[in-house]
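Take a look at the structure set out below.
A protein chain is absent from this complex, but the other protein chains hold their places.
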Amino acid sequence: MATVTDNLAQLRPDGSLRHLLTLQGLSRAQLEHLLERAQSFVRPVGTPPPMSTLLAGATVANLFTEPSTRTRVSFELAAKRLGAQVVNLEVQLSSRVKGESMLDTVFTLESLYVDAFVVRDAEAGVPGVVAAHVAPHVSVLSAGEAHVSHPTQGLLDALTIAQRKQRFAGLSVAIVGDIRHSRVARSAWHALATLGVTDLRIAAPAVLMPEAREFAGCTRHTALDPALAGADVVMMLRIQKERMGEADLPDAAGYFAAWGLTRERLKLARPDAIVMHPQPMNRGIEIASDVADGPQSVIRDQVRNGVAVRMAVLAEALTSRGGTR
Amino acid sequence: MATVTDNLAQLRPDGSLRHLLTLQGLSRAQLEHLLERAQSFVRPVGTPPPMSTLLAGATVANLFTEPSTRTRVSFELAAKRLGAQVVNLEVQLSSRVKGESMLDTVFTLESLYVDAFVVRDAEAGVPGVVAAHVAPHVSVLSAGEAHVSHPTQGLLDALTIAQRKQRFAGLSVAIVGDIRHSRVARSAWHALATLGVTDLRIAAPAVLMPEAREFAGCTRHTALDPALAGADVVMMLRIQKERMGEADLPDAAGYFAAWGLTRERLKLARPDAIVMHPQPMNRGIEIASDVADGPQSVIRDQVRNGVAVRMAVLAEALTSRGGTR
Partner (left out) sequence: MATVTDNLAQLRPDGSLRHLLTLQGLSRAQLEHLLERAQSFVRPVGTPPPMSTLLAGATVANLFTEPSTRTRVSFELAAKRLGAQVVNLEVQLSSRVKGESMLDTVFTLESLYVDAFVVRDAEAGVPGVVAAHVAPHVSVLSAGEAHVSHPTQGLLDALTIAQRKQRFAGLSVAIVGDIRHSRVARSAWHALATLGVTDLRIAAPAVLMPEAREFAGCTRHTALDPALAGADVVMMLRIQKERMGEADLPDAAGYFAAWGLTRERLKLARPDAIVMHPQPMNRGIEIASDVADGPQSVIRDQVRNGVAVRMAVLAEALTSRGGTR
């Protein structure tokens, strides 16, 4: 199955957002518009979340391969708080397993009046294939596609930075860890480069560094300290424990010694640098616990912003359908 | 556990529908009434589904043995769009496993004010046993019972035919495939025979043909072509892949050669014949992909009609309780 994402029009002819499979190709104005709309859905934790009836009568299907991920709950609450009805399905969409039956499942849900599919799959290309086949009034939102893309994560990362730094131009942003396999890194790169970050650094052990043709415009570091030097934003990535001790990678203790973000190392960044992590965290491996919970951490803000971003994207996609519905 | 379905009163003394376990025994007027009510819940896909508060305050429990089937989602959305609250439970109701504890689960849910149980189980008789034990104000709706019955599927098949043909009398309907193990075929037969279809044909390899005492009034064919000749409606059934190559059945390629519905073969039917399938489909085994997606296919209509039928049945059963509640 070829990845069709690159060629797929995410926007309707009138310029409104229909699908969200990748941030690549969205303009700065489009990203800024989504961030503004997301910001309108942010409330302090501890106050009631925003509630609306904007999507009353709409139906959102979460197609996840696992029953209870935090991303699923974030999308589920975003849809419900906009007044939509939500159904959760555990399905293996992977084309290797099921072939055309994947699309039959999608067509069935479409005939049950599903308006938006939130799709998470470990296989590259699946969200794009779904998007290429649904009816004109239906939207497909990626909730994570293999190593390729995680667009709502990229948006929530950008929103978190905007809230703390009030700008993108002139920022130094370091993304650290398993860049090679990370959809989070790729979507952050797409968002931040478009939004005007010029000093974007990726730092990883050599075997976790992406191929040279990727991450154009980023500075590459194969050691942590120079990547952190003077950074405004430090974005740590999860390292899969299974990779450790294999493929020229050190074990957990060795990884932490070389690549773990400690309080000491964080001093290399700017004093007001913020620390981000997409979660789930391996505390004591890629990040020290006191950094994760420390004053520079904005990790909980990222989660809170996630539901706002998903509300914004759902609202954008489903209320702009106009004549297509 | 004996099957009590046959002896169970699905109707209340006033003639209203209480349970729906089988279409067998329902009168033509009763079926027509359900189809009319279902038709009132049909909207074009791409427009908002019908929403109502008819079942506000009611609670529907989906008791399915698997977490995420399309039938479960269809019932779930039907109930929610009528304003009911829905809980999904994965339970093994099978009497072999649990005996009386099956009923204790039902009684517990009844005490949590559940008004309707939607039950799917691979064991014959389970929905009937549940229905025989619930309180007078509670309804039991079968969502598929072993090979015995799938009444909402039978209704949605009838509704789909009515929409396309505007009549039942005079139609030639061919049901093709694994008739022997098919609850879909049995419920279609119950519905269509009662509604006035007189030329009803079943076609299957000999080992998949039901016993002689079943499907009274149907013509039997052990080859596909004569069953298709002049048909107005061709209803293809799913063949379990596990059966293939065993028990005097050919392998997948051989099955397709002998029993698969191709464009060529479909020409044997009337030019305006419609093609139906209950899904999930084995494309390339019982049906060619270009037929499933072709102009004569009404497979997506069936899905859309399914949610309307389930809304109608839920509304009928729960709003007609009167003094029993």
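Each chain carries a letter (A and B) given by its place in the written order, and its residues are counted from 1.
The rule is short, and it goes like this: contacts are C-beta pairs under 8 Å (C-beta built on N, C-alpha and C of every residue); 3 or more make two chains touch, one makes a residue touch a chain.
As the structure is a prediction and not an experimental result, all values here were calculated from the model.
Among the residues A:9, A:29 or A:45, only A:45 touches the chain that is left out of the figure. By the touch rule set out above, chain A reaches the unshown chain at residues 43, 45-49, 51, 67-68, 70, 73-74, 76-77, 80-81, 279-281, 283, 289, 300-301, 303-304, 306-307. Summarising the interface, chain B meets the missing chain with residues 56-59, 61, 67, 85, 87-91, 100-101, 104-105, 107-113, 135-137, 325.
Note that in this section only the chains that are shown with their structure count from here on.
Rotation angle, chain A onto chain B, C-alpha superposition: 120 degrees, expressed as a multiple of 5.
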